[in-house]
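Can you keep this structure in mind? I'll have questions shortly.
Missing here is one protein chain; the remaining ones are kept as they sit in the complex.
Labels run A and B following the written order; every chain starts at residue 1.
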Amino acid sequence: MHIPDNYLSPSTCMVMGAAMLPVWTVAVSKVKTEATKAKLPMIGIGAAFSFLLMMFNIPLPGGTTGHAIGGTLLAILLGPYAACIAITVTLFIQALLFGDGGILSFAANSFNMAFIASFLGYFIYKFIKDRAKTAKGEYLGIIVGSYVGLNMAALATAIEFGIQPLLFTNAEGLPLYSPYPLSVSIPAMMIPHLLVAGVIEALFTVAIYSFIKKVSPDTIFEGTKHKIHPIYGLLVTLICLTPLGLLASGTAWGEWGADEIKNVVSGGKQLGFTPAGMKNGFSFNAILPDYSVTGLPEIAGYLLSAVAGVAIMMIIFKIISSFHKKNSREIPKS
Amino acid sequence: MPDWLVKNQPYSPPPDKDQFINKSILSILRILSKLKSQSGYQMDKFQVNAALKVAFTFLLVILLSLSTSYTFILVVDVYLLVVLSLMEGKEIVKILSVSLAMAIFTFMILLPNVVLGNTYTSMMITLKVLSTLIAVNILSHSTRWHSITSALRRFGVPNIFILVLDITIKYISMLGDFSLNMLYSLKLRSVGRNNNKYASMAGISGTMFIKSKEMAEDMYAAMECRGFTGEYTVHNKWKWSMADLLYILKTVAIITAFLYWGRI
């Protein structure tokens, strides 16, 4: 679910950032007031935990594997605010240091995984738990919370993808970012999440929770004593929808669908092979055809090709020699 | 001594599908080896200030994302190739393999779009994804992470956030090592059919959580003993060097290229 850069437009990313800013602010101040004594290290170490949890492969029927996100789990264990910050930190480290998930799309990823998956999941869990009041009710809350939390996060991701071709096209009407409309992106994201990923998330969350509850129940976040009013659920849903509303304002909702794809298709056919690319002076025949790139002065194009050539040769040479070194290291002379 | 223990155990294991253990071990190992290779870096390569590098990489990522010009992206790619070619072979392999894998994945996702006739978007996005990943990976492979996190101070990121980042990175390696050993132990004791694989993985994750909570409390106690009051200052000296100046020139060149061909 980590969205890389360039799938979303920079303006979408900015809107997501604007939506996350108040969430982060509230979360930080809440953590300062309500968390336990070890709050600061716990957020860092909780982030490390969430990072590693995503590395764990869990068996799927048929012998393949998948992994959980742990948003709702972390919210239940640490409290939703601390969980939100911990997952944000995890996503930040993944984006900046491990190249997993984009830098610009960091806010969008935080919105989906640190905000929706943890808050919505937690509120559903708490809502059910407060009303059922039995151990079974608690586990039901965990299952429903983590399943819905993950799927809503996936839905948010799908919507972010799906509105790109509606909002961001170039002069020729070709999409600049993720090209699939909502009618494609939603089923593509939701079917695997509803059927597989959500189920893993729920099962794994329950399994970990019951282990911790058995072994060390006092480490689990207590939460507020009073019941969560349904109005909060509505509020969370509304907050979830806000950026969507911002993004979609000015676009008629009924427009997306089959027509959209058709437009793209006919647009592509109508304009032939490489419409926008040709206009910008790029030919698909070769990356740098005839040592000149249209739009560049001939000399500059030649230079660019030459530099690229030298760099590529050096890279190939170094890769080969790095393998050679590795082999020779394995046979130390005794 | 019970007699079963004195006798040899005749045993033929039943088949079971438990590749998840090996896969988890591999992904943790990959993380740990990346963290470990960090300690091997000399002071930052080319001696450029980390704050400049981080700023430049962010700028590059933004410009790449904004640009609609193939020429600009190609110019950036050639620049990235040059930087890459100056790095060590081992690092080049790591950077390229990660970046290419994601670019190929992106291309596969966009393949239906190509079939539909829209080659422009697919090529553009794939190329942008590749360039962005190479740029970010060059940053993370050529700069010590501690320099990167403390460089964030210059962009107004609060000290406390940087402290949390540093704690996280440190504990990814500590908890990672711990969980790796747990996975090893699960592997060694998985000598037959495991009828409750979720319980085993949950046991490992749960133990890891309880452990992390304990570590956090210990760490807090230790911080308090050393007089931590909630303030954390990031120290880094800033001295202009020739390399920094060249680096800024390079930044200006990229921006000029963007303005010339970029066409938002």
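We adopt the following convention: a residue touches a chain if its C-beta (ideal position, glycine included) is under 8 Å from a C-beta of that chain, and two chains touch if they have at least 3 such contacts.
Everything that follows uses one rule, which is that contacts and distances are computed from a predicted model.
*Asks:* Using the UniProt record as the reference, specify the protein name of the hidden chain from among "Putative spermidine/putrescine transport system permease protein", "Imidazole glycerol phosphate synthase subunit HisF", "ABC transporter ATP-binding protein" or "Na(+)/H(+) antiporter subunit B".
*Replies:* "ABC transporter ATP-binding protein"
*Asks:* Of the chains you can see, which ones touch the chain that is left out?
*Replies:* Per the touch rule above, the missing chain touches A, B.
*Asks:* Of B:Phe20, B:Phe178, B:Tyr220 or B:Tyr247, which one is in contact with the hidden chain?
*Replies:* B:Phe178
*Asks:* List the residues of chain A that touch the chain left out of this view.
*Replies:* Looking at chain A, the ones touching the missing chain are residues 211, 214-216, 329-332, 334.
*Asks:* Name, in rising order, the residues on chain B that touch the hidden chain in the full complex.
*Replies:* Interface with the chain not displayed, on the chain B side: 1-2, 4-9, 11-16, 18, 33, 36-37, 178, 181-182, 184-195, 199-200, 203-204, 206-207, 210-211.
Definition applied: only the chains that are shown with their structure count from here on.
*Asks:* Using the touch rule from the top, collect the residues of chain A that touch chain B in their complex.
*Replies:* 4-7, 9-10, 37-49, 51-53, 55-59, 62-63, 65, 77, 85, 89-90, 92-93, 95-99, 102-104, 170, 172, 174-180, 203-204, 207-208, 210-212, 215-216, 219, 261, 264-265, 267-269, 273-277, 280-282, 284, 287-288, 293, 295-296, 304, 307-308, 310-315, 317-323, 325-326
*Asks:* Can you check the complex and tell me which residues of chain B touch chain A?
*Replies:* Counting only chain B, the residues touching chain A are 17-21, 23-24, 27-28, 31, 34, 57-58, 61-62, 64-66, 68-71, 74-75, 77-78, 81-82, 84-90, 92-93, 96, 98-99, 102, 106, 110, 113, 116-125, 128-129, 132-133, 136-137, 139-140, 145, 148, 160-161, 163-172, 174-176, 179, 197-199, 201-210, 212-213, 215-217, 219-220, 223, 230, 261, 263.
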